[in-house]
Structure formats: C-alpha cells, structure tokens
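With one protein chain held back, the other chains of the complex are shown just where they sit.
Showing chain A:
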Amino acid sequence: MIRPGQDFDPTRRRLLGGGVTLGALTLLTGCNVSDHDAVQDALQRVSVWNDRVQAALFGPHRLAPTFPESMAVKDFRYNAWYGPDQAPVLDPKDYRLGLAGRISDKRSWSVDALHALPQVTQVTRHICVEGWSMIGKWTGTPLRVFLERIGADTTARYVGFECADGYYEGIDMPTALHPQTLMAFRLHDALLPHRHGFPFKLRIPTKLGFKNPKFVTTLYVTDKEPRGYWPDRGYNWFSGL
C-alpha cells in the first residue's frame, strides 16, 4: 500500500524560466494534459487492456522466487495511508470472517477455526507499487485450500475482500488458486501483528503489495470484477508481477 500526499510538495510547482528544456518538452507533451477527463479515460482504457495482457501472461503454476530464510526481514515495513497506531485492532473473541457470493457453505469463521486449517511457510518477496521490495517469511493456509473447504465455486472469475479498515480489493480466480497465494496468519513465526493485518492478510507474491489486503473481514466469490481501493484511485487493477 502507498502513502498518498507524503512524498510531494505541491508548493514546489514552478513556472518554467524559458528555454527549451526536457522538462518543457515533457510539459508540452502532457504534464497538465494528465488532468483532462479525456486523457484519464484514454489511460484507463489502456489500463483495462493491460489487465487482459497481464491475465494472459500469468502462469497459474509459475512460482514466484523464494528465498533463504536468512534473507527474511523480521521487522517488516509498515505501509498504509494511515499510521500503524491507527490500524484496526480486532479482538479474536469477536472476530468472524464472513463469506458471501458463490460459496456453498457460508458459515462464518472464527480465528481458532482459521488457525486449525493446514498451514505452510514460505519466504517470498513483497514488491510495492512505489518500487521498494522486502522479503518476508509468511505462514498460513493456501487460499485454494480454504476455497475448496468452503465449497467456493472456483469456476467463478474473481475473489473479493473487504477489510476492517475500509479497504477493499479483489483478485482474479487463477491468482486466488495459485499455490503461493496464502491467507497468512504468521509473519516471521509470530502471530501476525495488528498493524500487518491480524487475524490474517492475503499474501500474494504474484501481485503488487496493495493487492495483499489486511484484516480481511469478508471474503466473497463473484463473476463481477471486484473494485479495489487503489484501482479506484487510478492504479492498474490486475497489478500482477
């Protein structure tokens, strides 16, 4: 996830001092052009085309690189549009994961029930849309195992998520069924800290970081493309790696 607003100082906008610089050329070719609705629409159409290209490029059995445990970072970087102390603190006594959509057994799940699922550990790399990356050790249940357990219709096209902090995301079914896509309960052997999404976050090493929702409270299976918090703010929907 990224932090809007922090890295840019609007007051730094300056007028050009004359002379044909690269910046001036760039400006002429479209700096403020970006703000026209027609340009935004055109860019959005290319983004939808890019979704299709990425879905075609995605190998359902192609694995993201894994790393030796010694490379895993213990103090994993926190990232959201709010500070870590504002992250929702969910009480395991009250928490229930709600299920909706094309799922045959829609009974909700407690933390204990989730923890009783079979778990695997993997050391994979998180890549943020901003460009930073970090290797982490994650333990949890492959989403595929959970989807089969709840009788999800895996011929549906998407799996969507709603989160305790108002975040929402969705992924394509091939990614949901990918062997490395986890419901991660543990980070570096410890119970997932609240700021990283207790009781679980989706850990998807084939997607950019913002496609890895935290503190998931509802999971649904659908044929309608789920919206995403950052895709609604102009980021590419598929955002596969």
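The criterion applied here is as follows: a residue touches a chain if its C-beta (ideal position, glycine included) is under 8 Å from a C-beta of that chain, and two chains touch if they have at least 3 such contacts; residues count from 1.
We adopt the following convention: contacts and distances are computed from a predicted model.
A.B. asks: Refer to UniProt and select, among "Cytochrome b561 bacterial/Ni-hydrogenase domain-containing protein", "Ketosynthase chain-length factor", "ABC transporter permease" or "histidine kinase", the name of the complex member that is left out.
C.D. replies: The record names the chain that does not appear here as "Cytochrome b561 bacterial/Ni-hydrogenase domain-containing protein".
A.B. asks: Taking the entire complex into account, which one of A:Asn32, A:Ser70, A:Ser104 or A:Thr155 touches the absent chain?
C.D. replies: Within the whole complex, the residue contacting the unshown chain is A:Asn32.
A.B. asks: In the full complex, which of A:Gln122, A:Thr181 or A:Thr206 touches the chain missing from this view?
C.D. replies: The missing chain is touched by A:Thr206.
A.B. asks: Which positions on chain A touch the chain that was left off?
C.D. replies: 2, 4-5, 7-10, 12-16, 20-23, 25-27, 29-35, 40, 42-44, 46-47, 50, 54, 57-59, 62, 64-65, 125, 127-133, 205-206, 230, 232-236, 240-241
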